[in-house]
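Following: one structure in structure tokens, then a few remarks.
Every protein chain but one is kept in place in this view of the complex.
Letters A and B mark the chains in the order given here, with residues in each chain numbered from 1 onward.
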Amino acid sequence: MTLPPLAYHALVGFVVLNVVIGMVTYVTLLERKFAARMQSRIGPYYVGPHGLLQPIADAIKLMLKEDVVPTTADRWVYNLAPIVFLVPCVLIFATLPFAPGLGVADLNIGVLFFLAVSSLEIVGLFMGGWGSNNKYALLSAMRAVNQIISYDLPFVFAAFVPVVLAGSLQMSAIVAAQQGVWLGFVPKWFVVYPVIGQLAFVAFLVATLAAENRVPFDILEAESELVAGFRVEYSGMKFALIQLGEYAHMIGTSFLAALLFLGGWLGPGSEHALVGALWFLLKAMLVFLVVTWVRWSFVRIRVDQILAISWKLLLPASIVLLLATAFWVAARGGHGV
Amino acid sequence: MNMGPQHPSAHGVFRAILTLEGETVVGVDAVIGYLHRCHEKLGETLTYVQYPSIASKTDYVAAMTAELAYVSAVELVGKIEVPKRAQWLRVLAAELQRVASHCLWLGTWCMDMGGALGGGATVFLYAIREREDILDLFEALTGARLLYGFHQPGGTRYDLPAGWAEQCRKALDRVERRLDEYEAMLDDNAFFLVRTQGVGIISRELAQEIGVSGPLLRGSGVNHDLRKAAPYSSYEDFQFRVPVETAGDCFARYRVRMVEFRESITIARQVLDGLPEGPISSRPGVKSVGQVRVPKGEGYARVEGARGEVGCYLVADGGPKPYRLKWRGASFSNLSVLPHILPGVKVADVVAIMGSVDPVFGEVDR
Partner (left out) sequence: MVSDGFWTETGQLVRAVGRAMGVTFKNLLRRPITVRYPTVKRVYPDRFRGLLALTYDPQTGEENCIGCRLCEYICPPTVIKVEMLKAEKRNFAKSFTLELYACEFCELCVQVCPTDAIIMMKSFDLATADRRELLLDKDRLHALGLQFDPSWATGNRLRDMQAPPKPAKAPAHAPEPVSAEQSSPDRRAPEAASAAQTSPDRRAPEPTSAEQSSPDRRASEAASAAQTSPDRRAPEPGEGAPTAKSE
């Protein structure tokens, strides 16, 4: 490339950011259509052919809405909260390699960076709840912080199982460790590993649901009780930013799940970078659809029950799982199975 | 904290001023009356022929049983006979209405517990889909989907169209199959169980003392169903069982209503199998507004509605209009149990309990 490295990286980052934002808006449509089909109805249909322009219509609507700021709100905190919330959620995409060589930055501590940055969204969340000066928002923000902190630990431990199996925090190395096939057709993805793989994947998904405030763990925004939680005082573009951040985080963790457990960009024809990226996208969407499927099948549970599940069930289970994986790898004499 | 009249899970217009300590409710102040529409005064100004169409608007979710209460009172005081076919048709309408009402109950309850954008909405849409089947039946029978005007003093106003029995049987089969699906989704669901078991327990003594009726009473261990205890409109001709659970919590009421679903379908099938021929009314068709005159007298007629005992006390003075009409709404008495069971539960459980009490505010406020 003839561009200076800084400009080059800025350009790549910019492109990825736009792609991510575009993807996030269309993922909302995918979720709505998928959920609608599960409920015996069709989703958005009238805006554009089969509703394909619906996200654009939503975005335009939100941009045109009046920005109502409560007079008693803490101005700086209130205004900065959506940005503080959005930035980590989008930053995680910087570390995701979509294919070998196709990514913004393939850090050698990739997974650690991802997990660390993604837990920064709590700050933005709490700022939103606090700055709104609304007791419902505050109540829900406190519940959310509680929940996310409780579930970040099992999240990390479950995410570390593939790290231990691959022996590296670098994302491309983890994917590389999943190359190859057993018996000629069973891919060596980490989710296929007997017991450890499946349990870790399930634990990861459950922790994601909770860290993402998704049903059945969405006590944060229990519409019938707290009506949208910490977002309740936001309107217009700020609300759009918060929504964007949430879905971006959701997609980001789906990508991470696909990368850690489902072999990332591996698949037939993945020598070409774009085909690999396509496989990656497909697998991430699959994970996202499974998460959506769970979301639309269950009623939510109470906040004390959510925390009980985390501390009493998920955390011990994920610690045990991680230790078991570590012993197993050590017993095999190192990595590379 | 005010669970105001406009609330996504208030089941209508209901205001509950909850006093909270942290997350626990310590006091409830229920404010009703937001839907008061002067039904009892309307009963005095409208004649016996006109009022049944209005009566359906008290319990608008289960309109057939509401109309039935009124016309039963008129027939009781006026000593008007009802032909057998009309009685069986009324039973059919009431039982189909019970199924439809319970569909709505299940859907809205799960939606309250699961969020409008979540698993609850899924059950809601499935339940409404089933309810649509029944409403289509009613539409083919009367022409209206929600507020029918099906009953008249002396019998019913409409008879079954051609092909309706077949349509009804198919719809009943379909609903029954889908019921299995709902039970699969909810019965063992750990999330559902932790939210409903042990929540909102109404003890047997409390239930009898307050005067609740319907599934609330039967969920607390009291075997009292008006269709068996004081049969009206030929209910003694049918075989069905009355579900009773002893736990008294939300889950018990859920089980009672789920069994009532199936029993109602059984009764409806029995009606279709043995419907006698004959007239559907002992009085001529509605020709003039004052054609029904009830001699002086008073009486109280009650029916087992989807929510409990719906009753109508009528004082007649010989003219074409009642002198006084008093509605006993099932939801009104059921709601009065709230100040006794809400203190001590968490805010999230208030929603589950309100849903399992299943109030309809047309009955409460009249």
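Please note the rule applied: contacts are C-beta pairs under 8 Å (C-beta built on N, C-alpha and C of every residue); 3 or more make two chains touch, one makes a residue touch a chain.
Computed from a prediction, not measured in an experiment: that's the story for all the values here.
The chain omitted from view is touched by exactly one of B:G78, B:G155, B:G248 or B:G329, namely B:G155.
Per the touch definition above, the residue from B:V199, B:I280 or B:A330 contacting the chain not shown is B:I280.
Note that of A:Q39, A:Q54, A:Q170 or A:S318, the residue touching the chain absent from this view is A:Q39. By the touch criterion stated above, the residues of chain B touching the omitted chain are 46, 49-51, 53-54, 81, 83-85, 119, 122, 126, 129, 132-133, 136, 139-144, 147, 149, 152, 155-163, 167, 170-171, 181, 184-186, 188-190, 276-289. In the full complex, chain A makes contact with the omitted chain through residues 34, 36-42, 45, 293-294, 296-298, 316.
Keep this in mind: only the chains that are shown with their structure count from here on.
Chain centres here are Cα means. That of chain A falls 45 Å from that of chain B.
Residue ranges of chain A in contact with chain B, taken from their complex: 35, 38-41, 215-216, 218-219, 221-225, 227, 295-305.
Interface residues of chain B facing chain A in the complex, by the touch rule stated above, are 7-9, 110-123, 125-126, 129, 185, 189, 191-192, 194-195, 346-349, 351.
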